[in-house]
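The complex appears here minus one protein chain, its other protein chains still in place.
Chain naming follows the written order as A and B, and within any one chain the residues start at number 1.
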């Protein structure tokens, strides 16, 4: 069972205090978008064996959503950061590249 | 025959005799005994029957690895099957019965003779199930069902309580032997928070039995000193009777504490599950001895060599009077010495190695015991007890050269480190060719959240099988007899004939023999995981603790490959079975799950309400009076509400306040309607969709102030919808200035519904509730009957209706006041079923009835609630997809049966023809269906292809038993189509 540190209140909690929210950094497509764009936004999800960016809510704590970068194989957590961003922080990306040299990047 | 020795026994207290019963016969033991040692000490060796063949079985081991002696323990509501005798501490009055036989342990009709069990080889079940279904039903199922299962399942509720607790430590040490104690001492002295867990009631592991010196002290003296030091450390917690059952991601360890198994009914929780988070787990779980695979190795009296000396040294129990030791290593010679020290006879030591030598061998020889070199046990003679063994040369097929009388065989095939915990969370093991065992690979430990190791193995679990090696690893000095290398022996004798292999057992509990594994290999099974499932090797409740290594060595040999190429099966938690009670913890009975109660809950209960679960709430479904059926009381409640006045506890309705400069803009995105234009003081019905376009919730939105709205949600949806709003606010539009708060429980809410509702409120006195002061679809704050209230003029029934919110702490008092004021108007409470029927009479949809996650508002004729002015709202783009705008979509209509009957819920309207699967085509289905006491006939709503354009058409709904019900498509509003009754 995972532990993650909520970047919004700073407490490290176990998975039972959190609610998962699927893949992070999705870009919403609304009216005016093409069928392909909308389909990708609504349904296409990465399922990587390795580095993954996820949404989590500190449901039993401060109630805030945050994002986490995690390895789906080893369970290593590279970092957590607030949800108010469209892409992972540069220093986190650098850290992951150092730990996983073969990683192809987050996009 | 086994018996209690007149002296010795380091774990028993002879001053405290204990009486117990086994198979209804009186037996005696001492404090400190296990059930196993007490049974053996009272002369019993036949203690159970195997699962498949019902062969007579006795104890093989002395600890958690015991495969044979599982018993029914306890009587009545404390009865529990499959309790391992070797890990059951004896207590006064214990009651145990043997399992898996009929009629008696000694005479079992289910026992299968040699001929019959040749008919049940590996894969028997798979092969059997390939016969016809008819054969399964008539022949195999009845037989297998009768034969399957070991103990008797309990039938009464468990009277004990169980609990869980959380624990946190830097270092968790699993196992209280020398290596574990040393690891705890080291971590404790470094100031770390340490938990040291030992699965038995005793510290020291094998060392006190096996002997040697630790830093110049006897093992017992060293253990005593170590414990004293540890007990003096505030940062160390010592736990006995606590097994580390599993190690999981991020250092999450499950500890299973058997608090009161040995003191049943003393008021303490029976078991406790510790949900532990450890920085690192030191796996000091020791090693388990391997049996040898020779014919008749399952006859009662054949035991592991280490178990034989455990029984002698720990409990002063002699498993036999004349013991024969058979081995491929030096360690088993210790058993011969222990037996001799206890005054028992050692018939011989049979050693498969051609020229055993060394201190232990010499010591045994010096005591006058014959050592047979290069020899093997070819066969054990005896059925329910060992009578003699046939000896053969190990290198042969098993032709007997000698027969030796004995009543106990102590066997040792070497040792396997207990690597389970190391492996649970992904740690790897490697094959040590020289030591003939799998041991933890220190380079590939399980890793944690930072990629750091979360487990390390120490002591015997790390492959250090001798005391000197264990001590050296821990920085201490251990002195013990040197041991020569063992010789791998997987089948005994090495070229054993088919007849012998047919009785050489690997997995005792599941009756898997050497011949079964070899057959599986011949039949093409190459993967150890497949072979395990095909033969059931290692799948019994002992999870292959004794059988796995021998089994996979035999499989490797049969496949002609090395053992590491075959690999091991996956080790999975728990290490040994843990109770369902411990997994359940406190969650049973009244507190199985949270039950949400409104402030009026107790009132409803006292009035005999029949409950309906709504999420975790319980809402009154109806309030039946004496002699009334539910349907009758529902009809009474509806009729009374439509003619007089009805009262509903609507407190469960979700209430979310949304405030801020961007709140209007935000709600325009959340709802399909335009909420930003709602005037202050007004109410508007709104629909919420997911961004995938489907309806997820509905409710009335009111505008409290220029920048503040209150959103009502469905009863089950409040938390979900609040979370939904926060998700979009925090993760998509985080620059919008909006705050939300879930106020669902701040208010008790009472719906006062019916033609006399206004009169009732006027009687209570207070604010003006006239049509002029408080028109339909508006709200006002004020006072009623002395209570501070907010009154909404909204209606879900079609009647004149007020929904009144009061602070929850006054909810019950207000509800009682309303009921009292309503007496003269015939007011009655009504439940959720009446609510549902009345809304259906009005054609109002219900989330979860008319919607199922695939329904968009347009399907429900709710286009009027979708703003055409808005550029965007959640679901808008999705609703533009081709399939969503398809004119053939199933759309909401009313349905009226031609005969006035009530349509069954969920039935389909059939169409002409069949689909590609040969099934009848359908063109619609019923979503809500009720008997309407108002219209005195069945009414229904349904989704029908192009429904609204087909008014008057008659559809056919096949129901149960070939009956077809005809129903006409009608307008879904059955009652007061003009809507005159609510707006008065």
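As a convention for this text, a residue touches a chain if its C-beta (ideal position, glycine included) is under 8 Å from a C-beta of that chain, and two chains touch if they have at least 3 such contacts.
Note that in this section contacts and distances are computed from a predicted model.
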{"item": "Listed names \"Monosaccharide-transporting ATPase\", \"Cell division ATP-binding protein FtsE\", \"Heterotetrameric sarcosine oxidase gamma subunit\" or \"Peptide ABC transporter permease\", matching UniProt entry of the absent chain", "value": "\"Heterotetrameric sarcosine oxidase gamma subunit\""}
{"item": "Among B:268, B:370, B:920 or B:977, the residue in touch with the chain that has been omitted", "value": "B:268"}
{"item": "Contacting the left-out chain in the complete assembly, out of B:539, B:813, B:865 or B:902", "value": "B:813"}
{"item": "Given B:286, B:478, B:599 or B:717, the one touching the chain that is not displayed", "value": "B:599"}
{"item": "Options B:33, B:66, B:89 or B:163, residue touching the unrepresented chain", "value": "B:163"}
{"item": "For chain B, residues in touch with the removed chain", "value": "161, 163-168, 193, 237, 266-269, 272, 275, 277, 586-587, 590-591, 593-599, 616-617, 657, 659-661, 737, 739-741, 743-747, 786-788, 807-810, 812-814, 817"}
{"item": "Chain A, residues in touch with the chain not shown (by the definition above)", "value": "8-11, 13-14, 16-17, 59-64"}
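We adopt the following convention: only the chains that are shown with their structure count from here on.
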{"item": "Between chain B and chain A, distance of the C-alpha-averaged centres to the nearest whole Å", "value": "29"}
{"item": "Contact set on chain A toward chain B in their complex", "value": "1-3, 14, 19, 21, 28-33, 35, 38, 42, 55, 57, 59, 63-65, 74-77, 83-84, 99"}
{"item": "Complex contact set, residues of chain B against chain A", "value": "248-250, 252, 277, 426, 447-451, 691-692, 723, 726-727, 730-732, 734, 871-872, 876-878, 880-881"}
